[in-house]
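Below: one structure, written as structure tokens.
The complex appears here without one of its protein chains, the remainder shown in place.
Read from first to last, the chains carry the letters A, B and C; within each, the first residue is number 1.
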Amino acid sequence: MKPFNYGIIGDSGKMGIEITNLFNEAGHKKVFSVDALNEKEEARPDLLIDFSIPDVLDRTLALGIEFSSPVILGTTGYNSYHFELIKKASAVIPIVQSYNYSIGIQMLLKCTELLKENLSDWDIEITETHHRFKKDKPSGTAIMIKEAIGKDVPISSLRLGNVPGDHTVFFGGLGEVLSIKHSATSRRTFAEGVLKSAEFLLGKAPGLYSFKDVLFKK
Amino acid sequence: MKPFNYGIIGDSGKMGIEITNLFNEAGHKKVFSVDALNEKEEARPDLLIDFSIPDVLDRTLALGIEFSSPVILGTTGYNSYHFELIKKASAVIPIVQSYNYSIGIQMLLKCTELLKENLSDWDIEITETHHRFKKDKPSGTAIMIKEAIGKDVPISSLRLGNVPGDHTVFFGGLGEVLSIKHSATSRRTFAEGVLKSAEFLLGKAPGLYSFKDVLFKK
Amino acid sequence: MKPFNYGIIGDSGKMGIEITNLFNEAGHKKVFSVDALNEKEEARPDLLIDFSIPDVLDRTLALGIEFSSPVILGTTGYNSYHFELIKKASAVIPIVQSYNYSIGIQMLLKCTELLKENLSDWDIEITETHHRFKKDKPSGTAIMIKEAIGKDVPISSLRLGNVPGDHTVFFGGLGEVLSIKHSATSRRTFAEGVLKSAEFLLGKAPGLYSFKDVLFKK
Partner (left out) sequence: MKPFNYGIIGDSGKMGIEITNLFNEAGHKKVFSVDALNEKEEARPDLLIDFSIPDVLDRTLALGIEFSSPVILGTTGYNSYHFELIKKASAVIPIVQSYNYSIGIQMLLKCTELLKENLSDWDIEITETHHRFKKDKPSGTAIMIKEAIGKDVPISSLRLGNVPGDHTVFFGGLGEVLSIKHSATSRRTFAEGVLKSAEFLLGKAPGLYSFKDVLFKK
């Protein structure tokens, strides 16, 4: 795909660094960056990426509208107020919002939907394991899985060392157990999902898209 | 469903005993049984079930045609010659043939098909674990999984204690691993699949059906 | 070992049946049995086994003293009052008491003790999975593991289908995770632990022994 100029809100965070590395390798150019302490603008970005905190969402969306540039939102912890803001802005610019940009997690969600329909009387349990520094319990991704199941299933959260992130869904029938497990081994996989979303968004009509749309509605 | 009369070829085998227990609980009556040493016929069976050895297939199919009764085949180790016999007989009577009558394994196969289409450049590996007394390596079910993937993926076979049967398919991308695991905790689950197949077959037109048909083509 | 006569309190329970099968195969003879509704005495037992409910402990111990026969206690749910009774009786007859008669669980406990000493700054988590019918959470065995660790580590309990019982201890350091997992595949393994305890007890001096003593203090 043609090289483009991009901007990152949350530039020095772990995901900001990972995205910068991958996008630069792919030939794209960072021309805009925002952090708690700094803001740098070399040129007008064709696309904005926000992996930061919910509080700056307002400004990110205003920048997207000002630049007429699509926006990719990877920040977690949005509440209904934030989702209202996103919806409004998506009338003007195309936006992708997701709590998880891994293709593996999207496939886990697809399998989970398939299983819950066919194994309706089986027990369901979710477990998630993350590094000891993770503050929220359960993880945003575990909540996404629970929503895909569509009923109130138990979630067990383990905090161990520096595990990047494991999620498992268990289906238990009388006589058998079926489980699907996803393990992230590096953050690069999320950066690749962001790159796929960028390619999807450029040239798209205004609207609100999920990462599922990016993967399956090409 | 209405009670019916059934017959079992391989009556004193582990699956024969499990099927007899479940079918009797469900109100059906065993009127015909065959074993290496004995054959007992009290009445004409409405349905025949064969969980024995490939060598007797010829006779099982002849009995099915003689009684005009549907046949459920759960024996493993058939070769192309046997499959030819089955195909011919299925022009006259309805037959279900499967190497695994667990609904969980069928769902694992469905998920596997979904994943191999969407994760085409990921590595795939299969592992299976069974009790130390199992003679064939890899298991028939592992072969079914490999066929569902449609390419030559490695299968690792472990033999441990008296494990009833575990099968796992791993998909490995750069940065993430997705796996689906099935564990059988008792043979009863297979007997339940046979009962479902019986209900599916009675009254069906001649033809060759898979356990997938039983579950999803109602 | 020489055949002996034994008695079971809780004779028709799942463990009572399993123990009877194994002990009879080994050439020993059941001469005494107690249940909610029945009591049968053919001869004086050399050994008493109690897998029933805490309420009958009093009588079990009185019988042991009356017959001068060693007692194996596998009932769960004892409180401090019961442990006081056991201690008193052990001045007169030899007793083995344990919440879990599997050698695998004893080995898991040994490994856990080894690891907690050497990995003192690692995170520890316990998970246990049992069938949906199990009422207590967490399992008695999970509590034994926690006591072996000697500090208040989180226990996650999953309830799935008819899983006989899985226990895992996770140790997480920065850069690595080490885990030990035990899966029970049948109750026979517990009956074998009871048989080992019987062989240990016969001829022993009065005293209170653990299953760990049975395995490691021969």
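Annotations
Keep in mind that, in the parts below, contacts are C-beta pairs under 8 Å (C-beta built on N, C-alpha and C of every residue); 3 or more make two chains touch, one makes a residue touch a chain.
Keep in mind the model is a prediction, meaning the values are calculated, not measured.
Across C:I145, C:A184 or C:V214, the residue that sits in touch with the chain not pictured is C:A184.
Check B:M1, B:V92 or B:L160 against the missing chain and you find that the one touching it is B:L160. Across A:N118, A:N162 or A:S210, the residue that sits in touch with the chain not pictured is A:N162.
Where chain A meets the omitted chain, the residues involved are 161-164, 185-186. In the full complex, chain B contacts the hidden chain through residues 122-123, 125, 127, 129, 132, 154, 156-163, 170-177. By the touch criterion stated above, the residues of chain C touching the omitted chain are 102-105, 107-108, 110-111, 114-115, 118-119, 171, 173-190, 192, 215.
In this section, only the chains that are shown with their structure count from here on.
Chain C has its Cα centroid 48 Å from the Cα centroid of chain A. Chain A and chain B have CA centres that are 41 Å apart. Shared contact sites, meaning residues of chain A that touch two or more other chains, fall at 171, 173-177.
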